[in-house]
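All protein chains but one are shown at their positions in the complex.
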Amino acid sequence: MENTKALIQQLKSLDCSKMFNDDFLLTWEKNDDEIRATFAVADILRGLREKNISSRIFDSGLAISLFRDNSTRTRFSFASAANLLGLEVQDFEEGKSQVAHGETVRETANMISFMADVVGIRDDMYIGKGNAYMREFSQYVKEGNEEGVLEQRPTLVNLQCDIDHPTQSMSDMLHIINHFGGVDKLKGKKIAMTWAYSPSYGKPLSVPQGVIGLMTRFGMDVVLAHPKGYEVLPEVEAGAAKNAAAAGGKFSKTNSMAEAFVDADIVYPKSWAPFAAMEKRTNLYGEGDTDGIKALEKVLLAQNAEHTDWECTEDLMKTTKDGKALYMHCLPADITGVSCKKGEVEASVFDRYRVPLYKEASYKPYIIAAMIFLSKVKNPAAVLEDMLNKKPLRFLG
Amino acid sequence: MENTKALIQQLKSLDCSKMFNDDFLLTWEKNDDEIRATFAVADILRGLREKNISSRIFDSGLAISLFRDNSTRTRFSFASAANLLGLEVQDFEEGKSQVAHGETVRETANMISFMADVVGIRDDMYIGKGNAYMREFSQYVKEGNEEGVLEQRPTLVNLQCDIDHPTQSMSDMLHIINHFGGVDKLKGKKIAMTWAYSPSYGKPLSVPQGVIGLMTRFGMDVVLAHPKGYEVLPEVEAGAAKNAAAAGGKFSKTNSMAEAFVDADIVYPKSWAPFAAMEKRTNLYGEGDTDGIKALEKVLLAQNAEHTDWECTEDLMKTTKDGKALYMHCLPADITGVSCKKGEVEASVFDRYRVPLYKEASYKPYIIAAMIFLSKVKNPAAVLEDMLNKKPLRFLG
Partner (left out) sequence: MENTKALIQQLKSLDCSKMFNDDFLLTWEKNDDEIRATFAVADILRGLREKNISSRIFDSGLAISLFRDNSTRTRFSFASAANLLGLEVQDFEEGKSQVAHGETVRETANMISFMADVVGIRDDMYIGKGNAYMREFSQYVKEGNEEGVLEQRPTLVNLQCDIDHPTQSMSDMLHIINHFGGVDKLKGKKIAMTWAYSPSYGKPLSVPQGVIGLMTRFGMDVVLAHPKGYEVLPEVEAGAAKNAAAAGGKFSKTNSMAEAFVDADIVYPKSWAPFAAMEKRTNLYGEGDTDGIKALEKVLLAQNAEHTDWECTEDLMKTTKDGKALYMHCLPADITGVSCKKGEVEASVFDRYRVPLYKEASYKPYIIAAMIFLSKVKNPAAVLEDMLNKKPLRFLG
């Protein structure tokens, strides 16, 4: 209770007024107050739920989800967040719709949004497309609201795009903050965001990009490691460097996993596809070149296979700070001998960190709920304080 | 606020008692008071929501949706309406069910309805089948309620059948009423419901039929235009003529789009399939004659192609009343140069009317909610008045 009260006090000191009636698309579009407010609200909502206090702010309303890729945890996290606040999830499945019938994005966006308070979109497959689609969608519903078509502006939450995966990186970060006991404890901590081998290919870049784009803002020593040829988006790297400079931290790159691990406080070994290859794939899809796509797949798998030594092993873990770095992953991981012959991480390492990994994931529903809350509620601290005082029950058991 | 109050007063003067505990299947089964009550309640619910007043009347309960055809806006409109009133949507997907296992319609209807307050059905593909299916379903759940199987009678909303599309035509009509400033302003206004060319085929007849069946009831001059061979159901035409006579308006037919457009206050150019061809297709499906269906498709596309000049162009629009007729469409439209090479409407016409078109669509959730409301609430005016006085919040932000 005391902790929740303190967080509400902290929230009062932060200026998050520009989040009201706005989207959450990229963490680097949010200033430090806004990022901290999101963490605070997420922890407050969690605290309220633990105390069986309902944080329902909607008596009715829809939360539209639009997934263009399979998903387990993000889908359920979005549904959980919407439900916590009182919104009913409606999946927009393009296959069941008349999109193919000749609807434009503008038309679809308005047609599904008449009673939508929030829209969550996952569109991470094509470089240059996903985030652009979200912005287009957002612009159309904003206009729809201004033109009197929509009674409210449905705000957007980026549930993963080609550039960023803010609900993931924010959950990861909140995990780190709570694990180490506060933002102020992170100064100088070394985190290694490193590529790892996977026998599958085409994994999105949004996780490493999201991580370096966000975690460079807290005075940490952020190292990005990958084999040559697995570069991420140059503008995201540039942003990371700028962030680090501003926050009094460091951002560096290496082509050695071993180097990145040395003395690291946190390691995040995870496979991704080279940005250039993903761009090529996007073009091949655009051209409908199936043979080209298959050929590219072969090339990428062969390229991956040259780096099977990029695995998070017990030996590597021993080289981290006191041999006890916090191991992180967005899940599901490719675990050697479990989900594949050879993968991103040794089974014994993964097993040892299973509980922290699950806790890392457990922040996502609250992070999403916080993003929605801050985009909808004009005086978030006041509304949360009111809940804490009135204590409406989530469950009367 | 004043407007909502006035509408509630108006509602008190209308006799809609027979709508209680009944279905909404065809607009022409409802008398004028009932139609007006539906419009009033739709506008009241919209007004309440705009004032952030919750119109939730259910604390729990299900709204079952049964779509036998793809749908975007009707699906989301039904979900929005149900949610607004406090019902949770459950999609009944025949593919995931045991219907193929030998269940009868009677059995299925009862088995999914134990806690269903409302059932929305879309079944528009086969002439002679869709509306009949709804009536069968309705009869079975009515009996189920009488026999003590179901604790309530789930009322039905026709979300489009082979005969009528009442949630569409009612939304269209409410759009017209509000656009022109009231029902009394419509006397003598000319509306052209006309066929238009589309490169696809087999579009349902329910929209033109719904429009001529409903809009002839308001003293307007309703013109139905289509090429020879694109006749709609004869009984619907007969009903339209009868309506016009009773309401002091006109119903006429022509085979010239140009003639229909002359001095029109409203134009509704939209493709549909010939009734006779749809009947033939229904039989071919019944016989499982795939070759026959393919052959018919070719014939129909060729037939359409003879009428590419049935397009809503800028030139045609100039011939309407002051060159400024209200352009309407149920969406999505086939827009020349946008969604197809040559279609129902010129892009510049469509673009000019984009905002009114979206507003036209925005009435559907409220029309559906009004239909549900009037079928469930015994004293609708009293309940709405109570909401307006007590002002329960939809959103406490």
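Just so it is clear, A and B label the chains in written order, and each chain counts residues from 1 on its own.
The rule is short, and it goes like this: a contact is a pair of C-beta atoms (placed from the backbone, for glycine too) under 8 Å apart; a residue touches a chain by one contact, two chains touch by 3 or more.
Note that the coordinates shown come from a computational prediction; the quantities given were computed from them, not determined experimentally.
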| note | Considering the complete complex, of A:K5, A:R49, A:H179 or A:K280, the missing chain is touched by A:R49
| query | Which one, A:S77, A:Q152 or A:T320, makes contact with the chain that was left out? | reply | A:S77
| Given the full complex, what residues of subunit A touch the hidden partner chain? | 46, 49-50, 54, 56, 67, 70-73, 75-77, 79-80, 83-86, 88-89, 331-335, 338-340, 355, 358-359, 361-362, 364-365, 392-397
| task | Go through subunit B and note every residue touching the omitted chain. | result | 57-62, 88, 90, 92, 96-99, 101-104, 107-108, 110-112, 114-115, 117, 144, 147-151, 376-378, 383
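Quick note on the criterion: only the chains that are shown with their structure count from here on.
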| message | From the mean C-alpha coordinate of subunit A to that of subunit B, what's the distance rounded to whole Å? | response | 41
